[in-house]
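Every protein chain of the complex appears in place save one, which is left out.
So, chain A:
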């Protein structure tokens, strides 16, 4: 027994080493620390680590906080933020929910000490990606799966889906997912009032991190709220217990909400003013003032700023569902089928868990459902220029948990394992391309216009990333700092991919030959 525990701990330690190693070699960046004076230099922009406006917009607020201790942007930061710049009450502010910008401050400051401020900031996201992988593994084990199968599922979440590309760049997705997973992890175990307090805290933090979290975390909030009521059935009566402490745990949301209201007040002039009320500024005059679009320009679709006070519900349209759903699932530019087909095996796992009456299945299905439904109705399900379906990262996490369950159950089924293995390799190969190169993949709907502008055929799926790798356009920090001296970009890609695949093969071999039989599945 003692040996087993030791062995298990060693296994976890090795697993962490594996995840950290891959994240280290894939995290994007270049040496140096951008400041408001230097951040507009070309090496940080399109061809550098801040390649897209969501990264720029969030980092802009970080710079503003560190250098000016203000949420209002100065001229150089304003330039850096367009075309996703907010404008309200005569002030230029971030167009993104603020929490991520605050979270990366320590990473930036720590990195700056060593001359790697940007990488330090990005490492915070990678850290959350690591936590997510460990949480997935832990939740899968709590669902009754084999620990090795759980590790495979967790590793595939990170390296076999577009979550990989968003672990090495500056996006909110991994932090949002962390809040979801940590809440799920807390709810899957014993639901004491302290655990519920932390669930509410996570739910509260979700809002200032990314507004849609409020909907994606709704199932967790409902389950946490229902913990207040406990129903005990006996032969002749039903006893209803109202647990006041469980109800009081809701105070966990207070601190995050105070932060949220404080920020709104500081940035937009009122605690209850939301991002939807901001004018989005896409371009500015050279002197930094707003461009007033002529009516004729607007009619021709040339818009430098959008209207203020848009209705929040208008961002989600049930009419968009069909289009959004097909983009997220089967389209070549973002579809799960093209980018992470291995996740489909998760469906097998959830069927197994459902048949076994696993009590946590409804909550996980609800999280996945809320994620799919929400972003299918979103006006831009493709997520602008992006690698794969970035909005589906919570869905990938749920599917990965179920993959662990499926592998546990079918660990002796050789045909299943062979097919699974090959699809896993494909998924890893595709997503490593994205992680170490770029997220700058246009949505399919923009391709014709893009081809007209560039005068050449434009790719929009992962083949675009293969093109980047072939052309030596890697964004991985380790490659850009030292790797390029010793190998070509293609070799670098191959080494990373093969390393992940080999480690996974070891896991598979271990699962098949020595998989622990004492699991529920």
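Criterion: a residue touches a chain if its C-beta (ideal position, glycine included) is under 8 Å from a C-beta of that chain, and two chains touch if they have at least 3 such contacts; residues count from 1.
Basically, contacts and distances are computed from a predicted model.
From the set "Glycosyl transferase family 2", "ABC transporter permease", "Polyketide synthase" or "Pyruvate ferredoxin oxidoreductase", the protein name that UniProt assigns to the chain left out of the figure is "Glycosyl transferase family 2". Between the chain not shown and the residues A:5, A:319 or A:514, the one that touches is A:319. Per the touch definition above, the residue from A:290, A:373, A:459 or A:501 contacting the chain not shown is A:373.
Against the chain not shown here, chain A presents residues 215, 218-219, 222, 235-245, 313-314, 316-319, 321-322, 325, 354, 357, 359, 361-362, 365-366, 369-370, 373-374, 376-377.
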